[in-house]
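Only one protein chain is missing; all other protein chains are in place.
Going by the order they are written in, the chains are A and B; count residues from 1 in each one.
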Amino acid sequence: MGDLGWIFISTLLINNFVLAYFLGLCPFLGVSNKLEVSFRLGLATIFVMVVTALCAWILNTYVLIYAPYLRLISFIVVIASVVQLIEMVIKKLSPTLFRALGIFLPLITTNCAILGLAIFATNKGYGLWEGLVYALGAGMGFTLAIVLMAGIRQEVEGANEMPRLIRGFAFNLIISGILSMAFMGFAGLFSSS
Amino acid sequence: MAKEKLAYDEFMKGLWRENPVFVQVLGLCPLLAVTNSAVNGLAMGLASFFVLLGSSILVSLLKNYIPKQVRISCFIIIIATFVTVVDYSLAAAMPVIHKDLGAFIPLIVCNCLILGRMEAFASRNTLRMSVADAFGMGAGFLFALVALGAVREIFGVGELFGITLFGPNFEPWVIMILPPGGFITLGVMLLYFNWVEEKKNKIDKQLAAEDGVN
Partner (left out) sequence: MSEEKIEQDTGSEEPSPHRLIGTLAVAGLLSGIIIIAIYLVTFETIKENKARELRESVFRVLPDATKMQKLLLKEGKLVVSYKEEKGEEPIYAGYDDNDKFAGYAIPSDGPGFADTISVLYGYRPADRKVIGMWILASRETPGLGDKIYKDAAFVANFDDLAIDPPIVATKKGKSKPNEIDAITGATISSVAVAKIINKGNAYWVSKLPEPGNEPAYEVPAAHTASSRAVDTQAP
């Protein structure tokens, strides 16, 4: 198992951003009521994450070695502006793609999973390729989690027998807990051999 | 006198009636990530409290000078500045706790609670009310963090603030300090708050009905 493979599997399943690190909970709990929408949000997140990893790497390599104290603020500002820029470009070039992903882009930028990705990748000292693979794994992990969640919610919320008290956030959190427990089963997947 | 009462009201609103976590369900990311012990919860709560208070004061002082179109960017810059200050101070003063909280201190920036209070309250109210609001919301968030951390630490390790609570025969529920425990504990706490709310509504209705009869 190469290092890149380990990074990918580890962020996708074992250390899933949502279920093990609690990143990106707002969309995970808020937007996960429709399967279709969740999937699109997931795709948009993968895209923004890869862009973020690229930005973070460029900033870390060329700017922040001279001014490490500007890390947080420059991450936020640069990521937000780059995503905004890309949103405009997509709007011009491909209205179809914009309709599918575009509306989510500004929303995602303020998502803590994005900033978390940039900061974790920096803390782990990842290079360009490692960072990109990390972003891909994290984004796909987010998509996987939110799609699973949306599937479960669609099934359960149709049922009328559910007591009124438990509906809403309390219920979603307990489902997330069970999902998170299930994902813990992936631990040790690649270190036993 | 009346003013003081209003400020007190704002404070209590944040602490209990509109508790940012249990009622509004905001700022979950730092909340769940660091609350595997009560001490970590306390540290994260204080850090968020400081950021919220500082940003509230600054935003409410500067609200007339910030044009509407760039207000969100300005709020984020202000918040990020305070977060950086907290991050470095904590790393200097309490390296052990800083290591435990790790990457989650910078993520205070993304806490929707803080940006939400700037937009909804501090940018529209006087300094005095903003401070009261920040105190209330900050204390409410702190309360939630410590409560969650305490519950998870008691069951997951059998300790509270590092003091052993049970005899040697206690078998810790390891799941509680793992990620699933965070989700489930908060879920159960929200359930409790829902139940209290429901009960209160029932009593209110009953009282109203009795009033009607009398």
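We adopt the following convention: contacts are C-beta pairs under 8 Å (C-beta built on N, C-alpha and C of every residue); 3 or more make two chains touch, one makes a residue touch a chain.
Only a predicted model underlies this, so the values are computations on that prediction, with no experimental measurement involved.
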item: Residue in contact with the excluded chain [from B:Leu15, B:Leu52, B:Leu178 or B:Leu191]; value: B:Leu178
item: Touch list for subunit A against the chain that is not drawn; value: 1, 6, 10, 14-15, 65, 69-70, 73, 124, 187-188, 190-192
item: Interface with the undisplayed chain - residues on subunit B; value: 65-70, 73-74, 77-78, 80-81, 84-85, 88-89, 91-93, 95, 156-157, 172, 174, 177-178
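The rule we apply is simple: only the chains that are shown with their structure count from here on.
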item: Centre-of-Cα separation between subunit B and subunit A, whole angstrom; value: 23
item: Complex interface listing, subunit A residues touching subunit B; value: 19-26, 29, 69, 71-73, 76-77, 110-112, 115-116, 119-120, 123, 165-166, 168-174, 176-178, 180-181, 184
item: List of subunit B residues in touch with subunit A within their complex; value: 25, 28-29, 31-33, 76-77, 80-81, 83-84, 87-88, 102-103, 106-107, 109-112, 115, 175, 178-184, 186-188, 190-191, 194-195, 198
